[in-house]
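A single protein chain has been omitted from the complex, and every remaining protein chain is retained in its original position.
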Amino acid sequence: MWRVGTVIALRDETAAVRTITLEVSNWSGHVAGQHVDVRLTASDGYSAVRSYSIASAPNPRGLIELTIERLPDGEVSPYLTQELVVGDLLELRGPIGGWFVWRTEQTEQIQLIAGGSGVVPLMSMIRSRALAESTARFRLLYSVHEPDAVFYKDELQALSDSDGFVTVDYVYTRAAPKGSIRPPGRIDAALIANTTWPANLLPTFYVCGSTSFVESVAGLLIASSNRPGNIRTERFGPTGERQ
Amino acid sequence: MSSHSNYLDGNAAAGELSNIFKIDVTAAEGRCGNCGTTKHLAEAHVYMQGPGVVARCADCEHVLLRLVSVKQRLLLDLRGLMYLSIDTSTASEQ
Partner (left out) sequence: MAIVSRGFSGKRHAADKKLPPGQYLTTDFPVLSAGPTPKASLENWQFTIDDGAKVLKKWDWKSFRSLPSETFTVDLHCVTRWSKLDTTWEGVSLDALLSEVKIDASYVFVHSYGDYTTNLPLNDLLNNKAWIAFRFDGKDLEPEHGGPARLLVPHLYLWKSAKWVRRITLTHEDKPGFWEGFGYHNYGDPWREQRYWGE
């Protein structure tokens, strides 16, 4: 059940966020949206397990990427984002999850809504779509505290410019960029109306972030006549870290 | 709905459940034995920082499922679910 991955690359996304590339033995592939459980074990046997969404698209070489946010009071994330070096081994279990996934056979419009680190599994879906022979159209509504907190900014820019299959809208909840029309604030009904696929197109929604973010957004989506059955959710912990 | 958002959802329990189930049951639909609501197990409210995994109905908070790992044993309590319904055409093996 537990496999071993070797760290082959590290890349900082922001000051507190690092992407780890792992080569995993006997990896059978994954579907966008799935996660792995990572287990760290101290020399005295003490262990801690945390779940992390796979950030990368399925890859024939058995490589996966995990994007991890360092939490100030975390037990595992400081180790993964600061201590781990190339060549280290990481024990993991997965891929896990069969409901919060996007499969390339899906043809309907896709609406992705991310709260902070909730963007990670959604990025796997975007990357998967970019590589697939698919005509599905994506929209991403990405909520962050401030501009510096955005993950994958350049890549998202490039994808929305070139391919055009994905449109990205940012929401800033604490500090907005200079010249922003919208003042800092959380996602509300007006923003849902302006930036997401309308309900009559019967899109599939994927909402990911902290529990309170997900509950709030799901409530807004249902209030704008979307069917609950079309809304898929994944809750990270209250701080955004999956426990 | 809880006033404190101290729960995760069934997605978070999928790893622990994979110790028992060959397929991913979080994609299965379960009917709550208390209120009859039928939802995917991935949508359940999951409390798992304590002594075990407790999955509760998102509508009525009734306990659907409990899972604990004690010494060399896994204990599973499914009394709260009237049934689990699995789509075998899409069920992913793990």
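We call the chains A and B, going by the order they appear; numbering starts again at 1 in every chain.
Convention: contacts are C-beta pairs under 8 Å (C-beta built on N, C-alpha and C of every residue); 3 or more make two chains touch, one makes a residue touch a chain.
Bear in mind the structure is a predicted one, so any value in this text is a computation, not a measurement.
Checked against the full complex, the one of A:8, A:89, A:201 or A:223 touching the unshown chain is A:89. Within the full complex, the residue among A:47, A:180 or A:224 touching the omitted chain is A:47.
For the chain missing from the display, the contacting residue among B:13, B:28, B:42 or B:63 is B:63, taking the whole complex into account.
Remark: the residues of chain B touching the chain excluded from display are 2-4, 6-7, 45, 47, 49-52, 54, 56, 61, 63, 66, 68, 70-71, 73, 75, 77. Considering the complete assembly, chain A touches the hidden chain via residues 2, 4, 39-43, 45-48, 73, 75, 79, 83, 88-91.
Everything below uses one rule, namely that only the chains that are shown with their structure count from here on.
Look at where the CA atoms of chain A average out and do the same for chain B: the two points lie 22 Å apart. Residue ranges of chain B in contact with chain A, taken from their complex: 1, 5-12, 14-15, 18-19, 23-24, 26-27, 40-43, 48-49, 90-92, 94. Put simply, chain A touches chain B in their complex at residues 1, 31, 35, 37, 49, 51, 93-100, 210-212, 215, 232-238, 242-243.
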